[in-house]
Every structure is written in C-alpha cells, then in structure tokens.
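Only one protein chain is missing; all other protein chains are in place.
And now, chain A:
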Amino acid sequence: MSKAPSPMSWRRGDNIAGRPWRGRVRDYDLFKELVIGVVVVGLLVVGLSAVFSSPDDPGVTLKSWATVAPSDFIATATAELGGTSDTAAYGQPYSATPDATQKLGFIDLQALSGVRIPIDTANDFVLTPLKTLPTPPPALAIWSAATAQEQTKWTTDYATALAAVTNGDPAQVAPGDYGPVPALTGALLTMAGSGNLDGVLQSGGQPYNLNYTPTILFLGDGTYFAGLADAAHLTGDQWGVMNETGNTPGQSWLWLFSLSYQIPPFNSSPNADILVVAVMVGLSLLLTLLPFIPGLRSVPRKIPVYRLIWKDYYRNR
C-alpha cells in the first residue's frame, strides 16, 4: 500500500489538490482579463513615463576626464605604464597576474576561464595610442630602449613624486630622474584632451568596434570616474547595484545581492564577488527547489497568509 503524500507535497496524490475541481465554478473570461490588464498596465506605463520620464546622464569620455581632472589622468597613465594599475594586476580574463583571482575555497573559476581578453596596460592604453599620432613623441624611443628595471624605476619614482604634491599636480613635481615618463603621460594627456584617444583606444584599429572594454577599464583605474559614481550614489557601498542615476528606481529586485555586499563577511573579503554570487545561486536554487524540501515547504501552512489570499473562501465556509 502506497503512502499518501503530505498535503504540502508537490506530488499529485488522490486529494483535492491533485484531482480536477468538482465543486462550484464561477464565470471567467481569460481574454477579457487580458485585455483589461493590458489597458490598465498600458495606462500606468504611459502615465509613469509622461510624469517621471527616464534618466539619461551623458557618458564619460577620456576627453572629459583629461580636461576636468588632468592630474588624475596623469597618475593613472603612469600606473598603466608601470603595470601597477588595478587592470594590470587584475588577473583573468585580462592578465595572468599570479594570485589575483577570487576563489571559492579551492575552486578558482576565474583562473580556469583563462586570459580571454588579454590587456597589456602599458602598450594598449599608453604606448600604442601614442604611436598613432602624426608625430609620435621621441620619448617612445627612449622607453623602448630602456630595460624593464629602468622602466619600473622611472614609473615608480614618478608615481611617488606625483603622490607627494598637492592634488597630484605634475607641474609641481620635484625634479628627478623620471626618464621619458612625464613626456609620455603628458603626450597622452594632450591626445586625450583633443578627443583623439577616445577613438583610438575604443576602435582598436578597426573601422567597426562595439567593444568598450579598454575605455571602461582605463576610466575605472582612475579616481575621477568613481568620484562621479559616488556623487550619483552608484558605488557598491551605496547599494549602487540597485540604484539608477537621479531619483528613478533602478534594479530594486537586486536588493538582496546589493545587501550582501554591505555585511560581514562579504564586505571585507577579497573574494566578496564570488562569495556573494555563490550565496545568491544557492538561495535561488533553494527557493526554486523549495517544494522538495520537507519543513520549508510547510511554512505557508504554519504562517496562514493564505487565509488572507482566499479570504472570501474561508469567510463563507
């Protein structure tokens, strides 16, 4: 004799939930409900669009960055040249930097994915764009002829000197042996200020290119881009994942994802992203498979919200 399934089970048993309904019925017009739904929601959509519109803050360009925050641009270009920027040290999929990836215990999916979008920040962000100028700066030849040791010393010393002066102003940097670095970063600043660098960096030498990865990464290595995001309450510690510019609601359905980044252990973990994603995947699976889990699937019976939903039914019973 087979055991009858629990009333909260997903299995189709010989009970009222598993059998066709034999009681009274009420009129129901599926198409009429659909039409009414479309009309009502349509009015809401048009009304909300007319009243609240939608935000469209213009994007940031390398030109605007170079114009508004030249010191930050120079400091970032120096870090790209020296291979010390966030992108240069990121790891997969941009580089093979050792021990840079996020891990879930012993699982390292980031490293497993490989260097699929290789980026050499010195060449891709600084040197190659400068070579496209009608008159490339002579400092390029000096840089190319130098040893890796010399290049590292020049960029390190120049980055230290920039950090030592007010607002990182290159004009106030103490005299020193920085090799061709000031000339290279200065030439890149001029190139960016003219708007030329945006096109060169984004196009990658191709007439068609919709891939903005180099531009986004270069922008993100500086502080100007993040500062704008902070002012627009979009950064991670401002629950930015679910925000939109202005007062328009953003992806509010990501509230739990955003919340996870604010609390321990995620908010201080170097593996925060992989941990949060793992927790979200786990919770999504738990909710999807909840009907298979005894105890959890009985929660709706223990907290009788269903009596509110079927209020008429229980009132008339």
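Miscellaneous remarks
Everything below uses one rule, namely that a contact is a pair of C-beta atoms (placed from the backbone, for glycine too) under 8 Å apart; a residue touches a chain by one contact, two chains touch by 3 or more; residues count from 1.
Just so it is clear, contacts and distances are computed from a predicted model.
Name of the non-displayed chain as stated in its UniProt record, restricted to "Formate dehydrogenase subunit gamma", "Cytochrome bc1 complex cytochrome b subunit", "ABC transporter permease" or "Spore germination protein": "Cytochrome bc1 complex cytochrome b subunit". Among A:G23, A:P98, A:P175 or A:G295, the one in contact with the hidden chain is A:G23.
Residues of chain A that touch the chain left out of view are 7-13, 15-31, 33-34, 37-38, 40-42, 44-46, 48-50, 52-60, 90, 92-93, 101-102, 109-110, 112-114, 116-117, 210-213, 215-217, 219-220, 225, 228-229, 232, 234-236, 240-241, 244-245, 248-254, 271, 273-274, 276-277, 284, 287-292, 297, 300-301, 303, 305-306, 309-314, 316-317.
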